[in-house]
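Data block below; observations after.
Here the complex is missing a single protein chain, while all its other protein chains stay put.
Right, chain A next:
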């Protein structure tokens, strides 16, 4: 857990869950697994607030509990997960992807689940139907069944999964007769059980949900009270109590990875090649496990049959495209055999490595100029080079090449490797070679990305705090305007209220909004780089 990671997680927790959860969360991240009393003592927060924070963190999957390390009698220990908290940065991307794939209904389902962490299917469907009904015209409302259909589709394509039921420490016999529990889970099960180890992970429960979304109108306060009381006293059962759902981030990541590969092919080659790669990836979606190095082999005949109908390219042209893709130095597609007109695979890990390499090269280019980027690319390709060889191959004058190499060396993007000729490592009799190691450099850049996002968030908070007075004033005026408009006021009153903000203040507000939007947008875009680098590092780790 590096300092940058902890700092970033702290900022994310603070923005979304408040200061108390931030304190507890960062304490857990810094100090590893802790039990409840230790957390209370060391953070100095009252016991009930700590309990609440832990509940919130567990609800959102950011914290897990397990039996103590000292044996079955020791208290429960809680452990926060840094990766899960970092996912908060990617929430807008998940919601937007759901919108492109499943429309507004899918978007709202994913948004609700991300906001609440874990939810039952029935409550999700009801909330989403109500929200959709709000945006529809008068007299129309959303059927529960439509929303349930979209929910089932999301589960079928594995974008949603059930939360795994929990085995409790210190119990010899698991009390739940639910077939979804892992059979024979021992008391001190320290290995974290993934949601996928449960058989019913993707099974949609039989839910009786009949009705339409409710529209909230102006008489909502009285109705809310009555509804609230009714919901408390008489909970409607829909047959799926105890079955909670969460968003399956890994599936979204596979989707993003595929998108990255397809757009890379489109940029490097052309639209038709990217369509071919998209078809290949779509065909092997269900057959390829998430950790696979490459997809299943597909024959050219199959690819030809599965191409989208509006792409009427002939068979020989398809073969030519496939040959082009195989020969391309980026190695997105590989040929694994000749049967069936040629067996082709998409090299997933190699594609990720190439995308990461392109990211590194682009970073060097933007920070140090194109000639330093040339040296960097040269070192990536040729592995180890001496000072003289670098100057020769890169065709850069000696003095400038030296300068650039030293700058890259001081930024730790390039490393020096000593090769002694004699056992006493005498400097005059040692080779000094410059080299670039892609994986450690990617790790270092990933940490830089975390620092970048943390800086962006802090700057945004600073800007907001500076103009707090102005923002509050504008919010109050908006509230006044809204209430005046609702109660039907004359235009003169409205303009009078609007003039309470002076033009320079308006300008200041405008520029503040512009800055905050820019900082927010930058966070989203740095997150895309984070995704690429993280996927690459994870893929390499599995090898």
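Operating definition for what follows: a residue touches a chain if its C-beta (ideal position, glycine included) is under 8 Å from a C-beta of that chain, and two chains touch if they have at least 3 such contacts; residues count from 1.
In the analysis below, contacts and distances are computed from a predicted model.
Asks: What protein name does the UniProt record of the undisplayed chain give, "Synovial sarcoma, X breakpoint 2 interacting protein a", "DNA-directed RNA polymerase III subunit", "Signal peptidase complex catalytic subunit SEC11" or "Response regulatory domain-containing protein"?
Replies: Its UniProt record gives the name "DNA-directed RNA polymerase III subunit".
Asks: Using the touch definition from the top, which of A:271, A:287 or A:517 touches the missing chain?
Replies: A:517
Asks: Which residue among A:8, A:29 or A:95 touches the omitted chain?
Replies: A:95
Asks: Out of A:32, A:46 or A:397, which is the one that touches the chain we can't see?
Replies: Only one listed residue reaches the unshown chain, and that is A:46.
Asks: For the chain that got dropped from the picture, name the residues of chain A it touches.
Replies: Listed in rising order, the touching residues are 15-21, 35-37, 46, 48-49, 51-56, 58-60, 65, 73-76, 91-93, 95-96, 111, 114-118, 120, 163-166, 168-171, 175-176, 178, 225, 228-229, 231-232, 235, 241-244, 366-369, 386-387, 398, 402, 427-428, 430-432, 517-518, 520-525.
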